[in-house]
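What you see is the complex with one protein chain gone and the rest in place.
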Amino acid sequence: MEEIEISKKAAKRRRQRAKRKDKIRDSKPIFGEMESQQEKSKEQILAERKAKKAAKKQGNKKEETPIVPPLAAAVSAHSLLPTKTENQSTSVNVDKEIKDVQSEKPKEAEKKSREEVLAERETKKLAKQAGKKKNVEVAKDDENKQQSKPKEVEKTNSDTDLAQKMEKLHITNKENEKENKPQTPDDKNPEKGKPMTKAERRALQEAQRAAKAKLMAEKNKPTTSSTGSSTEKKIMIDKKETKTKETSHKTASIISQKSSSLHKVRLFKHLYTEKCNFNIKVNSSFHPAILKLGAQYANNAVVGCNSRCYAFLRAMQILIKDFTTPSEKVFYRALESEIQKSVEFLHKCRPLAVSVSNALKYIKLIISQENSSDSDDEKKGRIIDKIETYAHEQIETAARSISLKVREKISDDDVILTFGYSSLIKRTLVESWKSGEKKFSIIVVDSRPDFEGREMLDSLAKEGICCTYVFINATSFVMPKVTKVLLGAHALLANGYVMSRVGTAQISMIASFYNVPVLVCCETHKFSERVQTDSFVYNEIGDPNALVVNKNSMKPYEHLKDWESIPHLTPLNLRYDITPPELVTAVVTEIALLPCTSVQVILRVKPSE
Amino acid sequence: MVESNVYFTASLASLIHDIKVGKIVGSYSISQAMLNHFLSTLNESQWSTADELMTIVRETGRICENALPTEAILGNIVRRMLKIIREEYDELNMPQEQIKQTDDSQAASLQKLVTQNSEKSVEKSDYKALYTDLRENLITHLTEIENELHLSHDNLAQQASQHVHSAELILTLGYSKSVEKFLKSVPKERKFEVVIAECAPACRGHLLATSLASSKIDSTIIPDSAIYGYMNRVNKVILGTHSVLANGGLRAASGAFTVALAAKHFSVPVIVLVPMFKMSPVFLFNYEQEAFNLVGSTQSVLPYNTPVSQQVKAYSPAFDYVPPKLITLFISSAGGFTPDYVYRLLAEMYHPDDYNLTK
């Protein structure tokens, strides 16, 4: 919208400019002494970035508003969306910022520039989830209320020549500084109940300006060519910009944490990861198979250790098949680096499962062995075959032998409790039921939010096994009848801890309270030499919104519906937890029934290492 | 169906009905309603001697327990009622021993406990004597109890500052009015975090979480499956409960057992908030004892139109039994005490003869 308004306001602005000029004059003396050299430079950077912005804006105003008003509108709306969230997300670090403001005044300006960067970062992130944001209007008009002044300032830039802009912008920043100096006292005031302190509002303004800046930056490519404003200036501006960029890079890490600490549990800060968006990745150099796999991982289309491992191996085979050694490169080096690259991408999509990383290790191993002199195709053929056999032995055969081992352990009229869905467990139970010598019943324990147990329940009940289904908090209700607990595992850690779907630990805990034997089924390719003693260090965090929907009535829980708008409320959706060895009676591997503690032994004899 | 029973009045019926249909929910409002009912009984119904009144009350209690076995509170109120009738009667009955009576009841001395039986055998009052001002005394006493009930939550909450220190990570389960008040009345300057297990399928944990968050307490909601995973960082578990059994065990929302056990496993203290009227002199013999556990709707666990819904059994039990050894401390309106001490409090609150209403 603004873009359109601008033209109308042009005249009005000229008048205001005059006013502002003399306002600035009397503002100057107040500031004079405070400004130290280094912040001057900062000012410079800011100023120029503003200038650039302005230039862009001009460009936009030239072609976009007349030709495609809808787009313009969209753009403006886009720029608005984040602001809604802004006032939450910034609110947190505002206080901190304020402190600095009064403590070391001189640093202020720099702080501000960081603030800018931060905000810019923020908006970039938030723009993605902007879709969710409701009541844009609200955000919009309170924005209009609050930042009318600075906006106008900005707009003035758009239709005055660059030189003027420079100093004026220079001044604008000063104004902002002046603004926030008197603010600091009433920011310190205790009552936090007030929805938006001035400081926050300023943060908001900053954010919005930043948001605009961001937008323009995006506009940059299309518009530059046609921008009327002189290009050589542009170049130097770009130079400057890069400078700011790298400063931003410095600060980014800290900031992004500070700013988005909202709705993140302190204990798990280290686990929150940016969801990588694919529109960037698609045009990248990755092999399509990898991209596909990545997407599958990220959207939980492929879940469960084994299937993930499978998918990975397949993808790798395709990758290798299509791989051609670039000139003047050694085959296996090139291939390895190629794989490395794509694996990193996959890791971004979703942290690699232990099984996958083991498989990766193996692949690397066999590749590194392929340094013989025969042609690439032969090598590739060999590698692919080896991968094939790996998949077959490590997953297929292992599963078979495990299911046989477990079948021996199942006795008549057993009541077997299992948790969630595990391909291995399902297979085992179904096979031993089909074999027909044993009659047993099954209790499937399940938990929100994913209800993986439903799949298990269906597939077992279809076989005619008599099943009982309870939620995990009712485990103690059924446990007294249970004779065996059969659990799947995500990984088996070197210190004998079992890493598995969250909830596994407490089931085995209750089981051991009732003295029910707990068997964990785990193929050796899931063994990992990582050691870990709690579920915090290494874990994954699922989508918190999954907790909000009630899968039975397909409605969201009314209390949690708008958790994002409640600052102190945080749903946490952990993926894994780890079970200490003392709660596990035995681990069933394709090699043997073992106590958890003898994982190291296996690890030593594992072929893949 | 229901044996026609002179004590089964329409008013009582409507009370039970309202509780059953869910017009009256929450132990607090239920006990409130029950007290009011008794108040009206005192005034309206036909009784001359304490004995008659007691029979009325006892019958009422029996009917209630028949109708709503899960609402232990009703029984407790009834017992309490009987107790005060006895007291008032005794007071009137033996004015000369009034002094002794009182100081006994105040300083409920061990000696009294011991001598109680003998005492009874000596002079077992038949409560037959007529006292004109018994009614008034009872009414006043009843109102006192009502006030006590009103204050029970606040009294609990006042003790919050003694139990929560700053920078704590507290885990709780589901929703409990007392827990809510308790946590909210922790002095503001003490910053602490709360982790709430949502307690599926009802997920009333969400309610607690939102209300805490709205009063600026950092609260995290976790699915019930993450209790163990979280526990080793938690440094206090605070639970509400549905009722406390005579052995100091709990009948609490399902999942409470898991919480308590996990807490034990990481030796985290488990604190249970229990307003006095939740203590019931009932023992749990086995898990399938008469309506110990109320099993809810299957729909809430498994949708009816799942392909296999006809072949599988699905349960959603409402309660868990938490054995006393997993509980570190009870906090009642009177103060803190350990599970071992419950029997003592019971002895003070109720008369041993009234423990079993349905005899």
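In this document, chain identifiers A and B correspond to the written order of the chains, with residue numbering beginning at 1 in each.
As a working rule, a contact is a pair of C-beta atoms (placed from the backbone, for glycine too) under 8 Å apart; a residue touches a chain by one contact, two chains touch by 3 or more.
Note that in this section contacts and distances are computed from a predicted model.
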item: The complex's invisible chain, by UniProt name, from "Phospholipid-transporting ATPase", "DNA damage-binding protein 1", "Centromere protein M" or "Translation initiation factor eIF2B subunit epsilon"; value: "Translation initiation factor eIF2B subunit epsilon"
item: Touching partners, among the displayed chains, of the absent chain; value: A, B
item: Sole residue of B:N43, B:T132, B:S267 or B:Q310 that reaches the chain not shown, by the stated touch rule; value: B:Q310
item: Selected from A:A301, A:C466 or A:V605 as touching the chain missing from the view; value: A:C466
item: Where the missing chain touches chain B, by residue; value: 1-2, 4, 8, 10, 13-14, 16-17, 20-21, 63, 66-69, 288, 290-291, 293, 295-300, 303-305, 309-311, 313
item: For chain A, residues in touch with the removed chain; value: 464, 466, 481, 552-555
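One rule holds in what follows: only the chains that are shown with their structure count from here on.
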item: Distance between chain centroids, defined by C-alpha means - chain A, chain B (Å); value: 45
item: Sites on chain A touched by chain B in the complex; value: 192, 265-267, 447-449, 454, 457-458, 461-462, 464, 466-478, 480, 501-503, 505-506, 509-510, 513, 534-536, 547, 550, 552, 557, 559-560, 563, 566-574, 576-578
item: Chain A-facing residues of chain B, complex; value: 193, 197-201, 203, 206-207, 209-210, 212-214, 216-230, 232-233, 254-255, 257-258, 261-262, 265, 287, 293, 299-303, 306-308, 311-317, 320-321
